[in-house]
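What follows is a structure written as structure tokens; I'll ask about it next.
Every protein chain of the complex appears in place save one, which is left out.
Showing subunit A:
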Amino acid sequence: MVTSMRRSFNATLKCQPEMFPRVRKRGGAELLFDGVKNHHVTLPGQSDPWDMKQLLAWIRGNMLKERPELFMQGDTVRPGILVLINDADWELMGELEYQLQDQDNIVFISTLHGG
């Protein structure tokens, strides 16, 4: 998902380089993403750093293949879906406010019966 924004290697205050987090799905959550468990995503560069809230909105708009209500509830993930950022609980990282770094590893695990 590469946009036309110019990549900046000097990382000035205003322009962020594109980011490449890895997004994984477990526990049945992959069913909502065509059964694909691992995704290597490229986020378009933008002036402000990407945070989890924006990532989730981006996932909803670009990756979720069906039934968005089974993955998200409002701005955040549906209760029952766990989020790990670099193998740590996202509650320790600020949940939606966590700012993404390049090559971050995000895992969504569903603990629910239905998906």
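Criterion: a contact is a pair of C-beta atoms (placed from the backbone, for glycine too) under 8 Å apart; a residue touches a chain by one contact, two chains touch by 3 or more; residues count from 1.
Throughout what follows, contacts and distances are computed from a predicted model.
Hidden from the displayed complex is a chain whose UniProt protein name, among "Translation initiation factor eIF2B subunit delta", "Cytoplasmic tRNA 2-thiolation protein 2", "Nuclear pore complex protein Nup85" or "alanine transaminase", is "Cytoplasmic tRNA 2-thiolation protein 2". Within the full complex, the residue among A:V41, A:M63 or A:L82 touching the omitted chain is A:L82. Touching the omitted chain from subunit A are residues 26-28, 30-32, 67, 69-70, 73-76, 79-80, 82, 84, 87-89, 91-95, 97-98, 107, 109, 111-115.
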